[in-house]
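A single protein chain has been omitted from the complex, and every remaining protein chain is retained in its original position.
So that you can tell them apart, the chains are marked A and B in the order they are listed, and the count of residues begins at 1 in each.
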Amino acid sequence: MSTLTGKHVLRTDLLSNEELELIFSTASRFENALRSGARLTNMEGQVLATLFFEPSTRTRLSFETAMLRLGGQVISMADPKASSTAKGESLADSVRTVAGYADVIVIRHPQKGAAQEAADAVAVPVINAGDGTGQHPTQALLDVYTLRKEKGSLHGLSMALVGDLKNGRTVHSLVYLLARFGVRLLFVSPRGLEMPPELNAELKKLGSDVSEGRDLAAAMRESDIVYVTRIQRERFDDPAEYDRLKGSYVLDMDMIRQAKPGITIMHPLPRVDEIAREVDAYQGAAYFRQAANGVPIRMALLALVTGRE
Amino acid sequence: MSTLTGKHVLRTDLLSNEELELIFSTASRFENALRSGARLTNMEGQVLATLFFEPSTRTRLSFETAMLRLGGQVISMADPKASSTAKGESLADSVRTVAGYADVIVIRHPQKGAAQEAADAVAVPVINAGDGTGQHPTQALLDVYTLRKEKGSLHGLSMALVGDLKNGRTVHSLVYLLARFGVRLLFVSPRGLEMPPELNAELKKLGSDVSEGRDLAAAMRESDIVYVTRIQRERFDDPAEYDRLKGSYVLDMDMIRQAKPGITIMHPLPRVDEIAREVDAYQGAAYFRQAANGVPIRMALLALVTGRE
Partner (left out) sequence: MSTLTGKHVLRTDLLSNEELELIFSTASRFENALRSGARLTNMEGQVLATLFFEPSTRTRLSFETAMLRLGGQVISMADPKASSTAKGESLADSVRTVAGYADVIVIRHPQKGAAQEAADAVAVPVINAGDGTGQHPTQALLDVYTLRKEKGSLHGLSMALVGDLKNGRTVHSLVYLLARFGVRLLFVSPRGLEMPPELNAELKKLGSDVSEGRDLAAAMRESDIVYVTRIQRERFDDPAEYDRLKGSYVLDMDMIRQAKPGITIMHPLPRVDEIAREVDAYQGAAYFRQAANGVPIRMALLALVTGRE
């Protein structure tokens, strides 16, 4: 039987399909329990440490909620300037000290590989909540969980991914996972913000059906889901180019009316202007439900790695 | 029967007299339960999110204590610089995301109307913990609760309010409430920091007995309570004028000895110099009891809006 007890959760590509199923079924079970008003006590007497060496209120609050909903407790370092790192302490030492307090550690760090470094230093399970340009596995997991809830199954689905596909760690973690489930991928991005060619090559080697383009409307006519990400002005050398492109990547109700019927809209949030406010009322606008799905997914991970599911 | 279940608490003038009675009687019941050493479990399994887009340790800790004393749990955003607002996210989006985690939201924001905007965006109850120059309803409620505890009843009372009556949102929320209970109001302020004329007019229209003056000692001879607020030097064009006035608005034991016997001293805190330290030992100095009353009042609000009183 598959188990995650005592394991770290650092990247999505290290999780087997069996482990993924275990995570999703556990999340679903917790979600139903919460909905029915049940009080969960899986983590009673346990302490989670959230170590955020880079601020991220959304991800931190989602993990803390997950722990509290399981009956556990939380200690939190949310301001890196207040940490011992400022006194020259190594990451390994900081994490080793906190491992003397807590039963499980969630870490966010601006440097790629930091979560692995933390995991190597301690015996308690470490969950990666984003390591710079590295991975953000719990976001990818909650995205796939959302897809399954919104669409019933991933079988035969087509997903358009639009925006800055070059720099988005969320998107990179996600496409690997989707490729494994046979989701057809349509990448839509402005010139210069395309999916990295080596990642594209890898996806094709995995047997993925991947295509690239610049026309969001065209992609939305063929897609069951569109996953929107933010395009940052500062990524453009030529501001005029940004202003020209911006409009074509703002998703509004007009575009939805011309898209495949029943199209689902996802976004990792925060959103700025890339989805018009009017879309919020559309039934297929799943982004706030998606954010809420972070809680059961993180509950599942916390309970599984500590052997308390 | 009156109920606040599912309602937002944004301003005091929207609360009916029946709702006020319900809040005060619930607060009183919780306060007695705590005093008797009872463990309350009204909010067990529930999560409060405190979103402070403007720092206020006192108000935040008071709300968090209230939630914990009811057996609930807390997630907290205390540093606006670490929030997604810094990435350009709208207040509505931030609050909608947090509504996916928490059962009730307390918000503090530097902009007037922000609490209403937050409430409009979500289905979970929102409590206003201060919105710029707008309202600070829980402070006004705890002030009235304090008055009732200190004086038994509000019937026939006279209250002097002294200090910066122009800029204090606390005082504005409070006087509306006091006017409804028939409390006679004596406003004492330096030139230029008077109660806004339109507010004075409204109070008179409500049938309030309102008078204005500059002489604190005179007002204290006629008042059962004096409510002191801070005067900020930076409000004065002429520093000499500030220095001249300052002394006359510093409440000390000499002034208390010349005041109406048994006069009660209140202050929303923090205090700087406007009440002399020697007054702390005076039996009628109620300001620290007043601060402590914030806990039962906020317990009552949290339990009532979530239907768990």
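Rule of thumb we're sticking to: a contact is a pair of C-beta atoms (placed from the backbone, for glycine too) under 8 Å apart; a residue touches a chain by one contact, two chains touch by 3 or more.
Please read all numbers here as calculations on a predicted model, not as lab measurements.
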Residue in contact with the excluded chain [from A:19, A:79 or A:252]: A:79
Footprint left on subunit B by the chain that the document does not show: 39, 55-58, 61-62, 64-65, 68-69, 78-79, 269-272, 288-289, 291-292, 294-295
Missing-partner contacts on subunit A, residue numbers: 44-45, 47, 49, 73, 75, 77, 79, 81-84, 87-89, 93-94, 96-98, 100-102
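By our rule, only the chains that are shown with their structure count from here on.
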Centre distance in Å when subunit A and subunit B are each reduced to the mean of their C-alpha atoms: 40
